[in-house]
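What you see is part of a larger complex, with each chain still in position.
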Amino acid sequence: MIKVGIVGGTGYTGVELLRLLAQHPQAQVEVITSRSEAGMRVDEMYPNLRGHYDSLAFSVPDAATLGACDVVFFATPHGVAHALAGELLATGTKVIDLSADFRLQDADEWAKWYGQPHGAPDLLPEAVYGLPEVNRKAIKQARLIAVPGCYPTAAQLALIPLLEAGLADTSQIIADCKSGVSGAGRGASVGSLFSEAGESMKAYGVKGHRHLPEIRQGLRRAAGKDVGLTFVPHLTPMIRGIHATLYASVVDRSVDLQALFEARYADEPFVDVMPAGSHPETRSVRGANVCRIAVHRPQDGDLVVVLSVIDNLVKGASGQAVQNMNIVFGLDERLGLSHAAMLP
Amino acid sequence: MIKVGIVGGTGYTGVELLRLLAQHPQAQVEVITSRSEAGMRVDEMYPNLRGHYDSLAFSVPDAATLGACDVVFFATPHGVAHALAGELLATGTKVIDLSADFRLQDADEWAKWYGQPHGAPDLLPEAVYGLPEVNRKAIKQARLIAVPGCYPTAAQLALIPLLEAGLADTSQIIADCKSGVSGAGRGASVGSLFSEAGESMKAYGVKGHRHLPEIRQGLRRAAGKDVGLTFVPHLTPMIRGIHATLYASVVDRSVDLQALFEARYADEPFVDVMPAGSHPETRSVRGANVCRIAVHRPQDGDLVVVLSVIDNLVKGASGQAVQNMNIVFGLDERLGLSHAAMLP
C-alpha cells in the first residue's frame, strides 16, 4: 500500500485526488495539509467524502510527516512546491506536483510568466513533465514529476500526432480553448461567481496566458523545432471540462489523418481517438481520466481541425497525477482510474 | 458472474445502469434491448462508455435471450414490464423493474393514476417494493422487485423514522420536492429543453402527481395508518439531484430527533444522517448511491423539517436497482456502489 501525502488539499484538485484515491486499491492517504483549515475533517469540508475518510483531517504542513509518505502530491498555488520539494526528495519521498512549479524547463521563462524568481532551479534538470503519452519511460524513473496543466494536456494530445509526423505547418498553430469554471479554482473571486460566470461566455488572457509557454514547450518537443502558437482561452458556463479546438495547416494532404491519430494512440489507455466525423462532448469524459479526440479536415482543405476534450480536474489534473503515481510505482497504469465518465 | 439483461436501455436510467454495472465485479451485461436503436452499439449512443462495452449493441427484445439472463432490469416506460415480466419469471429470471408497473400494491389505484388497466395484477402479490431500508428481508426472497421512484425514495427515507416512532401528526404532512431535469427522461419534449428549463424554476403537477400515491403507500406502511400528504414537485435547473423538504408536526417535542434518525439508519450503508444543523446539497450525492438526511426543528417549534437529497438516477433509480440485485443474489450490498460522489 502506497502511503500518500497531499499538500494543500482544500481546493478542487485536492478533493478530486481524495475522490480518486478513495477507490484506489493500492494507495492510502495518510496526511493532507492545509494551514487555513487545520483540524477540520476532510468530509466536513467535502460531504461527498462522508464514509470514505472517517479519520482524515487537514493538518499543518510538517516535513517529517510528509517525508514519511511514499509520495506527496502538491495541489497548491505556484511557489509552494519550489519551497518544499527538495526536502521531501531528500527523504526518498516521490513528489508529484500539480502546480506549475516544475512544468517549464527554463527557469527564466518561468520567472517571466509567473512574476517571481524560480524557487528551485537546481531541481529542474531532474523534473519530468508528467504527460505519460510522451514521457512514460522518464516518468518510470522520476523522483519529481510536474503534472501538466489542463489546457496544455488537451492541446498537446491533440497536436502531437501531427507534429511528430512533421505534417503541420509550424509557423502558425491556433489553440482556441474553452474551459469550465472549476479551472479557476475554489478561491472566492467575483469573476467565478455563479451570477458572473453563468449564462455567459468570454475569452480571457488573449494578451498572454501562463499556459502558452507550457504548450509551446510541449509542441517544440514534438516538432523538433519552434512552433508559432496563438492560444485563446475562454470561460464557459459549465463546472468541469475543457474543449480544445486546434487549427493547423497540413503540409501534405495525402496523409490519412484518422489512421495517423489512431496509430499514435493505439496503446494508450487514456486517449480515445473517436471515429471519423465525431464531435466529442466534454460530458463524455466528465469524472474520467480520458482525453477524447476527433480529427477533421473541413471541405478537404489544408486546414486540420482537431477537437480534444478532457475533464480539467481529472485528465487535466488529479487523474493524470494518479496515473503518474501508478507509473512511478510500477502499478497497472489504470488502477483507480478505470471508471466510466458520468453522463448525463 | 451474474448475467444481466436490460430492457429499454436508451434512456437515462439505462445508461446509468451501464455505467454502474461496468464497475461491478460480479455482473456482466449480456443483452440490452431497444426497438428503435437495434443494431447501434451502446457506446455509439453513449460515448462515455467507450472502452467499457466493446461488444455490446442494442438488440430487439427477445424473450429467449432475456430469459437466459439471471436478472433483467426494466428501464422502460410504464406498461412494458407488465407485458414481459411474467414470461421472464417463468424461466427463473429475476426481474428488477425500474418503472412504476409494480410499485402500487392496489391495481385499481394504479389504473387510476396511470390511465390504463393494470396489465399484470396477478403478479402484484409477489412484487416486492425495493426500498432496502424497509424491505431488505423480503427483497432477499423476491423474484420480482419494483424499484421505488425517485421522489418516493427521498421522501420516504426522510419520513419513516418519524412515522415508525409514531412521532408525526399524520393528518397533514407536506413534501415540497425539487428535481433536476433528468428526472423527466431523455425523450424529446419542449418542457425539458435547455432553453425552457434552464435559468428558471417552477412547480408542476400540483393537482396530483403519480408519485403521490406511491409515497402515501409507503408512509402508510411506516405509520400503520393513513397519512394526509400534500406533495408538490418542482423542476429545478440542474441535471441530476432531488432535494426533498418535508414538513410534519411532532406530537412530542421531548424526543431527540437527531438521535432517533441516527439510530434508525445506523446500519444502513446508503443512508447518511448528517450532523445536527446540516443542510445537505444534492451535489454531495451526485453519481453516488446515497441518501443524505438532516433533521431540523426550527425555532424549537412543533414543526419538523427534514431535508433529504439523492441523485435521482442513482439512489433514485439505477443505483438502487443494483443495490436490490446485490441483495437478491446474496452479494455484499455495496458491490459496485462504493464510489464517492463527484464534487464539484
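Which chain is which? They are A and B, in the order written, and residues in each are numbered from 1.
In this text, a contact is a pair of C-beta atoms (placed from the backbone, for glycine too) under 8 Å apart; a residue touches a chain by one contact, two chains touch by 3 or more.
Bear in mind the structure is a predicted one, so any value in this text is a computation, not a measurement.
*Asks:* Enter the number of copies in the whole complex; the displayed portion holds 2.
*Replies:* Oligomeric count for the entire complex in this file: 4 copies.
Heads up, the rule we're going with is that only the chains that are shown with their structure count from here on.
*Asks:* Measure off the straight-line distance from the CA centroid of chain A to the CA centroid of chain B, and report it in whole Å.
*Replies:* 36
*Asks:* Tell me, which parts of chain B touch chain A in their complex?
*Replies:* 12, 15, 18-19, 22-23, 46-52, 182, 186, 199, 239-240, 272, 274, 278, 280-281, 283-288, 290, 292, 338-344
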